[in-house]
Each structure stands twice: as structure tokens, then as C-alpha cells.
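Note that one protein chain is taken out, while the other chains of the complex remain in position.
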Amino acid sequence: MYAFDFEKPGSIADAVAALKDEDAQALGGGQTLIPTLKQRLAMPSKLVSLTGISEMQGVCKADDGAVCIGGATPHAVVAAEAAGDYPALAELAAHIGDPAVRNRGTIGGSLANNDPAACYPAAALGSGATIVTNAREIAADDYFQGMFTTALDEGEIVTEVRFPVPEKAAYMKFEQPASRFALVGVFVAKYADGVRVAVTGASESGVFRWSEAEAALSSNFSAGALDGLSVPADGMISDLHGSGAYRAHLVAVMTRRAVDAAG
Amino acid sequence: MPKDHGIGASPKRREDVRFLTGAGNYTDDINIYGQAYVHFLRSDVAHGKINSVDTSAAEGMPGVVRIFTGADFEGVGGLPCGWQVTDRHGEPMQEPAHPVLAQGKVRHVGDPIAAVVADTPEQARDAAEAIEVDIEELPAVVDMKAALQDGAPKVHDDLKNNLCYDWGFVEENKAAVEEAFGKAAHVTTLELVNNRLIANPMEPRVAVGDYSRATDESTLYTTSQNPHVIRLLMGAFVLGIPEHKLRVVAPDVGGGFGTKIFHYAEEAFCTFAARQLARPVKWTASRSEAFMSDAHGRDHVTKIELALDADNNFTALRTETYANMGAYLSTFAPSVPTWLHGTLMAGNYKTPLIYVNVKAVFTNTVPVDAYRGAGRPEATYQLERVIDKAARELGVDPVELRRQNFVTEFPYATPVAVEYDTGDYNATMDKLLEMIDREGFDARAEESKKRGKLRGLGVNCYIEACGIAPSNLVGQLGARAGLYESATVRVNATGSISVMTGSHSHGQGHETAFPQVIAEMLGIDESMVDIVHGDTANTPMGMGTYGSRSLAVGGSAMVRATEKIINKAKKIAAHLLEASEADIELKDGAFSVAGTDKSVAWGDVTLAAYVPHNYPLEEIEPGLEETAFYDPSNFTYPAGAYACEVELDPDTGRVTIERFAAADDFGNVVNPMIVTGQVHGGLAQGIGQALLEGAAYDENGQLLTGSYMDYAMPRAEDVPFFQVDHSCQTPCTHNPLGVKGCGEAGAIGSPPAVVNAVVDALQRAGKDVTHIDMPLSPSRVWAAMNG
């Protein structure tokens, strides 16, 4: 790693102030950022840890029924504390990385990084979540802007994520054999006003909504409704672990399985 | 009742206590006062001409002690190759120079160009980034067949081409084999790839060089399976340091699997730099660095053909293999596709005629050398796959086809130059069938089908040659080293024993198992025996641990030394008992006079040896310490039968191992617990090769699998509980313990079982798939199914 300063503010305001320094970078759980720094792929002047900010910790329920998760909440806490109100989300969190990673990695860190193979972006987009930052509220549909790219401005931090709770939902992940990230992960959520289907791992453009599947499932929420539907292989990631065609195929398979699992 | 001590017992491992409490002493745990750290600047291109290396900006960076480049090593020897193969035409292999730091050219991604020694690791890395290297990138050769075409870029400009050797075995059989194929009733042909693997012991390599100007002595602490071999190679061929001024220590080593046999540039560098700087120099590999600097394994491309007569007897076998050497010849690389592979092509079968052709090829990739099994997994895989395919083509039971062709009479001289001393392949197959419930398979397959899954069963045999090996034989075959092993048994005055062995334990449990043998021989408690290993300063010259040889060869040396101890002790006892030496019996730790109740305890005899007041000084010397060097008269030949049952998800191509059974014949077994553990580990590595692992390069020679993000290691979820049996025992006939070797069997025997099972599952489902190359990743299986 290159040398950097370290700061651990106790409030969002202090964190935002600390991030104003040139090349300062926010540090969530560090489960992606620290390995990146070890490879010397980034050169921040200062890391501002968000894990000491108590107002960004924990899971609660808003008046409108949405599940609200503090941006610095580790996956393991989401897995435990969201299990009652939003089981599909808790289940997703319970299978990110491994237990040690889940004790450190945070939802805010994951969403800010927007790795194309990460799980949380599928949940956020699939739930039509609201990403709350120190400055504003961003709808998930506007937030994800391609691989490792989000609507966040420089120095803007994810303080909370609000998930409207669906009637039914499930996430199905097919793991890349080495990294165990999602080769393809599909989050399906059925709301009163329609079904959302979000796909991670597969596309060169990062997490995306599969609108044909959403339409089909909105009128008939069953795996059979997906018969004959497929996503084009063009634009899918093609690498050592699977061709674009394979990923496109898995999108359909995992979507069907997610619908079945959602019940 | 299982024994509770001595040979055949399973005492708890004594080394475990330190490992379980964090008290192990691995090389990276060694820090010497004042040490500096080295960072290697490595090539990021696969092939290139070094126009210049400008270290001037880096020299002045904070903490920099000195920067070394290839020029600093011009007067220093290169890394030697320990085996010379002679080709089909009687010519020696092409053998390129292998400089410690690149000179003139870089030949693979990871090839070290410069080394920065600095006060801290981060300073060394900072300065390495400031070195300006002007490299003119050249076209890389990655594919072996392309590398052999006329006009292909040459990895080594001073060689004729990229062909290391073209080996034929047995060349004199070639015509007879052709003739047999002409007469065959059926010929089965299979083209396959034995995938390139990376050994990945969990401890990355580390080297710490130290030097004392006061004594002119160098010490290297290194993650090695064979410190004496490193001392010989590095001292004699690279740095010119005589043995008495060079000590090599391999303390606790976190796994080896072959990749820590070899002498590496980083070891020579740290030793050299410590002398130059009169300061300790430490290098610790990151895992990413390990991926591009540890020797890789396997990487064969093979066409195999099996000829059968009308009664399904194997009549001839013919193979053509391209074996990747990588960019340089690693220490034992040339031996792997030849003498460790061609000699095993008979397998468990009495095929009378065999011809093996191997073309070893230089490419712009990391050097390839022995990895757990080394040559024998490659032989087993192709043979057991082609037999399975033949059975399918002929419509016969693959088990019966194997049985029909088994070697059943021993000793058996194969047509590929080795003689199997003993074995019983039907016994292990019978045992295997008992273990796997073949009759119940259909019901299990039906149950899988109900869940939309396919199920398949694969069976295969294996034989390996291990306990390498008679030195005079391997010398004729091109080895530049002897392959004996050594032991010094030092009996202390009060009867406790220290055994100094040339074998090295890096997970195999020698500290527990070796005392079981000595305790059994002497009738004393195991706790009285300790094993000393891993330090050239206090162990006799030995060849180390690889090729499943520690017990068969090192253990035999220990037995021979202990026999000498017993002989001398009997003389002492005879004197003390005033009896004839011929009448002295050793039993339960006491010497007695046959037919009398006169006896003297072990401790009284050992004390007499060191306090020789009442002692036959005119006949024998005081003291009780003996050394033996044991050179085996043959390899040992463990063999067995393996079975794998898989479930396959046709929607995703994902394969899961539902059951795996291994029936091995390891001859006599000293510690069944340790032997079983060795098989478990080998199975996971073999299953890893079959389903998960594969080092991949792109066409430019960039390593695509440069970390655990892309190189899939087997995890706990990827394997089931294994069924392991080694009750079929045909003791080795030529070593004193009757033992064979168990370290590599699991890795050798398991890949074909997995692939046979997957093909079986697909065939049962009506898919026209006869072969899929490893690793059988979900995407490959899916592609084959939808092909």
C-alpha cells in the first residue's frame, strides 16, 4: 500500500468535512478497498473510516414500513436484524463473501463501490431502494450507472439505504468458482404495483433490470411466466469463468429459481 | 484391536501442539536483527528485450540500501537444472541459461528484472516503482504447438528452437507398436489436456539470507522441502560457496506439494545480497507474486490411442504428448513428462507394447515442474480416461474391462522399463466396489432425477512409482543427483534418542510417525525419540521429501541406522551380562540372554556406552550413534481403485461430488491416521484439478488466473466426507519396512474418477459427450452439453 493518513470521525458531518481533503477516500469495511490498496491500484491521501459513526449503524423500520439500513452496517448485522422484516434481503446479506468478510463489509461500502459482481446492488435495484447520502436521496434506478460507477459525487457518502418491503422476494446467486462473487445473481421482488427483477454479475454495464421478465412476472408471478424469455448475450461479461451466452442463460435460470424461491 | 503404539498405531501428532497454539516457527516468523527487505521488480510482459534498466532515480529513495540488476549477476552462476533428458536421437535436451535476475530478455510475466533492498518492505516497493525499465515487447509464445512451428518467436535466442527435447520411449518398441495398431480389432483414441495447475501451499515462499563476516558463513532460511538439495545446488552451481560455509535451514514449512523442492532465484538472491551487504536480507512472497514465480505443474496436451484385440485385451498403447516447460528449466522439470510419466503408462495393465512420445516445449510462461504426483497423474489420467472411453465404445463394463487386463502376477516387468514388485489390483477393486454400493446407484440416480439433476459414477485404477529411487538407475536416466536418504540415530546416555533425518516434514507428521518405527524396533516408549530435521547444520546430507519417499527411503535409512544401534548395543549388553553376543535378545526395551532370566535394561546399556567403565573398549568404541544412507533398489508401487459419484445440474452445468471412495494398497502402514489424512488431502487436490483449478494465460502471455479471485481453490463446500481404505496391503518387497508411499496417491487417482463420473452422468442422460477437458467448470460442462 502507498502511505496514507487515517481518520475515524464520529459523525457524518465530521466525515464529510474530512473527505474534503484532496484525494481523501471513504473507508467502509475495507473488504474491497484494502485488497485494492494492497495491489497499489489506488493512492488515497487519507482514508476516512465510516465505521465509528453510530448514526450510520444498524437496521430499523421506517413509518412507511421500509427497512432502513445504516450505511456503515456490516453484512452480518443486516443478515441478523433484517431477517424478520425483509427475509430475502437478510438472506442475501448472509451469503455475501464469507463470515469474516460479513463482519466487516458494509452495505454503504458495497453500494458505493458498485462492483459488477456484488450482491447488494441487485437487492437495492430489485427493491427500488432509496440510497440516502449526506446530501440527498437517490432512487436506485438513478444510482447505478455502470460498472464501478454510481451517481455519488466526490466526497458524498451513503449514510442509509431504505428498502421498501415487497410481498415476496428472493435472491439467487450462482457463484464464480474462484472468487465466489456472483457470476450471475438475480433479485426478484413482487410489490403491489409490479415485479422488479435486478441482475448482477452478468452485464458489462453492471447491475440492470430485466424489464421483459418484470413485465411477464407482473402479470403472472410464476416461473412458467418466464418461458421463452431470455436476455441477449451481447453486452454480457465474457471471461474465463463463462461466456456471455452462458451468463445470459444463467440469468434466465436464476430468475426462474428466484421466483420459485419467493413462492 | 488397533495397536496403541508402535507401527500400525495412530498416536496424536506431537507437532500439532505448536501449530494449534500459534507457536510454529515458519520462515516468515524469523526476523534477524538489522534485516533489510527485498522487493523484486518483475516483468509485466511475457517476452521482451531489455533495452535499459535505469535505477538512478530509485537509488536515492528513502531507505534504499542497494538495487541489483542482471548485471550484478553476470559473474554468478545461473539456476541449475537437475536432470538431463536425452532425446529420441541420442542428443541431450536443449538447456538454456537461467539467470538469477533477467539478463537481456524477460521471458515470462513475473521474470525478475531488478531487486531493491531497503530498510522496509514498503520502501523497497516504492523504489522498485521508480526504476525505469525500457523493454521492447516481443511477440510471446504461449501455445505449445504454435511454439514449435517454423518461424515462431524463440524464447531463447541462443537455442535452435523452442523444443527442449523430443523423447521416445521405448524408442525400440515404436515399430512393433505401429504393427500392433495395424492388427487391432478396435482402437480408441482420445485427445485431452492435463490442465496447468499452481500448487498453492498455503504458506507463500520466504527466504532470509544472513552472512557473518567474522566466520565467512552464509545462512539461508527458506521454505524448502529439501534444504540439503538447496545447499548443494546454490552453493556449488550458483554462488560458489562450499558446504562448510553455507547452512540452509527449512524450519516449519507450510506445505510444499512439490513446488518447494526447487531452487529458486529468490533464495540465491537473498544469500548473495546478504554477503554483498553484510546484512540480513528477507523476502516474503505475496500470494500474487507466488502465482507468477512458483513453478507451476502439469500442463500436458496429449493424444492417446489404445489398441484392443477381438477379446478386448489391450494389445498396444501409443501416446503423443506436448509438455510445457515454461520459459526456463526448473530444477527437475525435464524428468516429469519423461521418467515420471512414460514409465507409468502401463498402469495396472498387462499391455505388452507401449510407445510414448513427449515433446517438451519452451513457452513464455512460468516454469513448470513437479506438482503432487508429477508425471504420474498425467499418465494415470490419460490411461484411465481412454480405457473408460474404450469400454463405452465396446459396450462393456468399465470395471470388467479393467479387471480383464490387470497385471496379476508379480514381479511384473512392464514394457516401459519398470518392474512392479508386488500388488493385488483385484483386491483393491473388490474393496472399492464394497465401499461404493454400486447396486444402489440406480436408486440414487432416480432420486437425483426427481430433483432435475443428473447422476454419474466413475471408477478408475491407478498405480504410481514412488520412493524415488535407485541412484545408479536415475543417474543413467539423466538425474544429476543421487536419490538416497540418510539418518543419524543418536542414542543419548540415558537412553533417549534424537534422530537426525535428511527427510523434511512439512505437514506429513514425521515427528510423530518416525518415532513409532524406532520405538517398535527397540521396544521403548515413543516419547523417548525425537526427530530433528530441516537444518543442514545438524542433519546428515539427505535428499529431502518429495515423490512420497520419506518413509520408504528416509524411514529405511532410519531402520538401517537403528539396526546398527541394536547390533552395537547387543555387544555392550553381552559384555554387561557376561554372555555371548549371539545369545542376546532385545525385547520390550531390555536385553536378555536367551533361555535365562538374566537381562539388562535399555537405559543401562546406553549409559554404559557413554560411561564406559565396565565396557569392551578393546572391541568397540564408546558412544551409541550411528548413521545410515539408504539407497533403494527399486521404486515402490502403491496402487488402488477409486470411485466418484457426481450430481450434475443440467441447467447450470454445476457438478457436485456426492461420494468419493478410495481403496489404496500402500503396503504396510505405520500410522493409519496420518496415511488417511494424506489421502484426503490428495483427493481434494485431484478433485480441485478435475473441477476447479486451472492456470490460464491469454495469447499475450498474461496470467489470467493471478490470484484466488480467478484461480479456484477447493474449499470445504466443494468436497464431501471421503471414504478411504488401505486395508489391502501387499508389502513392498525390497525395503525393510514393507512400505510404499501415500502422499501423492490421492492426487494421482482422483481426476479420472471425477471426469469419468461426469461423462457417465451425461451419457446416461443421452448426451453425446465423450470428453470434457479439466477443469470441469460449470461453464465448460454447460457448453459441452449445449455444444
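We call the chains A and B, going by the order they appear; numbering starts again at 1 in every chain.
Keep this in mind: contacts are C-beta pairs under 8 Å (C-beta built on N, C-alpha and C of every residue); 3 or more make two chains touch, one makes a residue touch a chain.
Please note the rule applied: contacts and distances are computed from a predicted model.
Visitor: According to UniProt, what is the chain that's been left out of this complex called? Choose from "Carbon-monoxide dehydrogenase small subunit", "Glycine cleavage system H protein", "Biopolymer transporter ExbD" or "Permease IIC component".
Guide: Its record in UniProt gives the absent chain the protein name "Carbon-monoxide dehydrogenase small subunit".
Visitor: Tell me which of B:189, B:212, B:286 or B:633 is the one touching the absent chain.
Guide: Going through B:189, B:212, B:286 or B:633 one by one, B:286 is the residue touching the chain not shown.
Visitor: Considering the whole complex, which of B:6, B:209 or B:254 touches the chain not shown?
Guide: B:254
Visitor: Can you say which of B:29, B:54, B:157 or B:447 touches the chain missing from this structure?
Guide: Result: among the candidates, B:29 touches the missing chain.
Visitor: Among B:204, B:235, B:347 or B:502, which residue is in contact with the omitted chain in the full complex?
Guide: Within the whole complex, the residue contacting the unshown chain is B:204.
Visitor: Against the chain that's been left off, what residues of chain A make contact? List them.
Guide: Where chain A meets the chain not shown: residues 1-6, 8, 27, 30-31, 34-35, 37-39, 46-47, 49, 51, 76, 97-101, 103-104, 179-180.
Visitor: What residues on chain B make contact with the chain left out of this view?
Guide: Interface with the chain not displayed, on the chain B side: 10, 12-13, 15-24, 26, 28-29, 31, 122, 200-204, 252-255, 257, 286-288, 506-509, 672-674, 676-677, 680-685, 707-709, 713-717, 719, 721-724, 746.
We take it that only the chains that are shown with their structure count from here on.
Visitor: I'd like to verify one number: the distance from the centre of chain A to the centre of chain B, where each centre is the average of its C-alpha atoms, in whole angstrom.
Guide: 43
Visitor: List the residues on chain A that touch chain B in their complex, please.
Guide: My answer: residues 1-3, 38-40, 174, 177-179, 240-243, 246, 249-250, 253.
Visitor: Across the complex, what residues on chain B touch chain A?
Guide: Residues of chain B touching chain A: 122, 125-126, 129, 286, 288, 651-654, 692, 696, 704-705, 708-713, 777-779, 782-783.
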